[in-house]
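All protein chains but one are shown in place.
Chain naming follows the written order as A, B and C, and within any one chain the residues start at number 1.
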Amino acid sequence: MGTLPGHVPSKETRMKSGFKRTMAMFAACLLSQGAAAQSGDDTIRKIEEYRQALAGGNPADLWEARGEDLWKKKAGPKNASLETCDLGRGPGVVTGAYAELPRYFADTGRVMDLESRLMHCRMTLQGLSAAEARTRPFGNGTDRSDNEALVAFVTAESKGVKMNVPLSHPKEREAYALGKKMFFFRGGPHDFSCATCHSETGKRIRLQDLPNLTETKDAQRAYTTWPAYRVSQGEMRTFQWRLFDCFRQQRFPELDFASDASIALTTFLARNANGAEFNAPAIKR
Amino acid sequence: MKSITRALLSVGALAFAAGCATVSDADLSRQAAEVLRASFKERGQAKLDRLNQDQPQAACSVEPDKKPPVAELERMEKAQQALIRYPADGKLLGDWREGEKIAQSGVGKQFSDSPAIPAGGNCYACHQITREEISFGTIGPPLLNYGKLRGNSDAMQRYTYGKIYNPQAFAACSNMPRFGHNSILTEQQIKHLTALLLDPASPVNK
Amino acid sequence: MGEINTSRRQALKQGSATAILGMFVAAGLVRPGTAHAAWNQAAFSVKGVDNVVKSLGGAGTAATKDISWGSTPEIAENGAVVPISVTSNIPKTESIAILVDKNPNTLAASFTIPPGTDPNVSMRVKMGETSQVHALIKADGKYFVATREIKVTLGGCGG
Partner (left out) sequence: MADPMRIRAKIEGDKTIVRVLMAHEMETGQRRDAAGKVVPAHFIQEVTATHNGKTVLSAQWGPAVSKNPYLQFQFSGAKAGDKVVISWVDSKGDKRTDEATVAA
């Protein structure tokens, strides 16, 4: 809210956010500002201590164990396990698979992320219907989600692996380009896009640090720490959930599970994390 | 899946499929909007029409360095200024205590929110406002001492009310929601927020 | 990576092995450890440190500084999970309890520490709001208490 009435900024300053101008206007109260900033730093340090205290025990382990069970257990009309599911590195290869997703799959002719690929395997290998395979993509207390458990298991098998999402197929490049467009798409009653919160470095929402997903380091750190156990919910949440809930808070309608938009956005964000070590399931607020 | 197939029929997508990277930016934007529309479903109060962009939304859906030229931004601001509706009673200051509650509340307009519950402004999500609240965001500038620095003149009241009502009238492509223009907050709620920022008794100015 | 996975698989195998053990327990064939003391409903229903001590069978507390809070944070980013770590440096510590003033019921958890076990526990509690949190130590039959404030903040988008 930095602009004064009637004030027309020069061409040079115009496109910079109102932030700098406001800071100048607030120069008169630098002392009190300084004090506030200091207490802010102290808060950040203490929040960091909180996060470190949590890191010691991650309940996502419970989802991993259940997911491994689901992966190996025979189930569905075809009474088959998922052990021959091809996640991109060949049938049954789980280790490192998540670090190379989303990617183009020739057998379906489309780009798929982990969750849409798991859906595909549960349909083709186990004989589930599309409706069954997309039932309860996200859990809620005792209504547990098989998808979240499977994702916890598969992603944990990429821990320590460098992100290496391919853009070699034209459809992978198309998904990336579309995902990038969607990232900047403003809509809804609040005019929000992904970029509203995630295109500037060093910003916070309340006390929560916001990764700048247009900048390599932040994009890497953000993507490689999902999925995550969310202590605020007591649930292990996947990357599709992350997108689903961002859009809810953007005041958009509901992002459909395994939809083309979710895969395109995931392709954009996952690819931007290339080169970084994958380090999830993590634990977050 | 159908949407992608449909989108693939567009010229731009055919260029992609042919491995040629000369798809126009405008085509890509259209294609992205089309895929988005096919990927969302209405839920609660959030209908699919929320994906229909108005002029500023469409013009501002770009990377930060690709915003419209200055003359166009100024034209957009003027157009938005013409849409601000000031209170008929001419009073712009409400109760700062109510304003503080509105600034704290983050509910409203999400598909998970009941439309019966008044929306909040969620101002603390992006702004430091009072010294007492340590949980504040930094997407917007700090507003501590807002009124103390600027005074409480009629012109300042009018600017502040208008800025909350429609920030894009003063800074095109601002990140801040157009709280009045898009009926997120009521006239009375915006008056309360204006008081939170300008009332000498408000903790903002203490 | 390998180590984590191995231990998970082990846990799974052990999980099924102990399901069998669980059946024996249910059938009363073996008792897990020593007999469970019955859950102290009274202690978990009252408000205030003094009332908790009373329902645990004690009479009054003394303030102490011989308790360290370890990795317990001063600010919690979310009240649903507040990590608490308490180490008692008081000789002959028999039990450690965690109390939260502003919760609906003050007592959150109580641990009995037999000889051979360190007087040190880490766990996580829910807090509805910023509150005084107490570590209540029973040592050599007497009760000691240490207190610290933990702030609970509102994080995220606030929606």
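Just so we're on the same page, a residue touches a chain if its C-beta (ideal position, glycine included) is under 8 Å from a C-beta of that chain, and two chains touch if they have at least 3 such contacts.
Computed from a predicted model, the values in this text were never measured in an experiment.
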Among shown chains, those touching the left-out chain: A, C
Among C:53, C:75, C:100 or C:136, the residue in touch with the chain that has been omitted: C:100
Listed residues C:51, C:120 or C:147, member touching the removed chain: C:120
Omitted-chain contact residue, chosen from A:77, A:109, A:160 or A:234: A:234
Residue ranges of chain A at the interface with the undisplayed chain: 56-59, 61-62, 65-66, 141-142, 229, 231, 234
Touching residues on chain C - with respect to the absent chain: 7-8, 10-12, 14-15, 17-19, 21-22, 25-26, 32-34, 36-37, 39-40, 43-44, 80-82, 85, 100, 103-105, 107-114, 116-118, 120-127
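As a convention for this text, only the chains that are shown with their structure count from here on.
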Of all other chains, the one whose Cα centre sits farthest from chain A: C
Between chain C and chain B, distance of the C-alpha-averaged centres to the nearest whole Å: 45
Chain centre separation (chain A, chain C; CA means) in Å: 34
Sites on chain B at which at least two other chains make contact: 110, 112, 124-125, 134-135
For chain C, residues contacting two or more additional chains: 153-155, 157-159
Interface residues, chain C side, partner chain A - complex: 1, 4-5, 8-9, 11-12, 15, 71-78, 80-81, 83, 85, 122, 153-159
Chain A residues touching chain C - in the complex, by the definition given at the top: 43, 46-47, 49-54, 56, 61, 64-65, 68-69, 95, 156-157, 159-160, 205-208, 231-234, 248-249, 285
Touching residues (chain side chain B, partner chain A) in the complex: 1, 3-4, 13, 16-19, 21, 23, 28-29, 31-33, 35-36, 38-43, 46-48, 50-53, 56-58, 60-64, 67, 70, 73, 109-112, 124-128, 131, 134-146, 148-150, 155-156, 158-160, 163, 167-168, 170-171, 174-178, 182-184
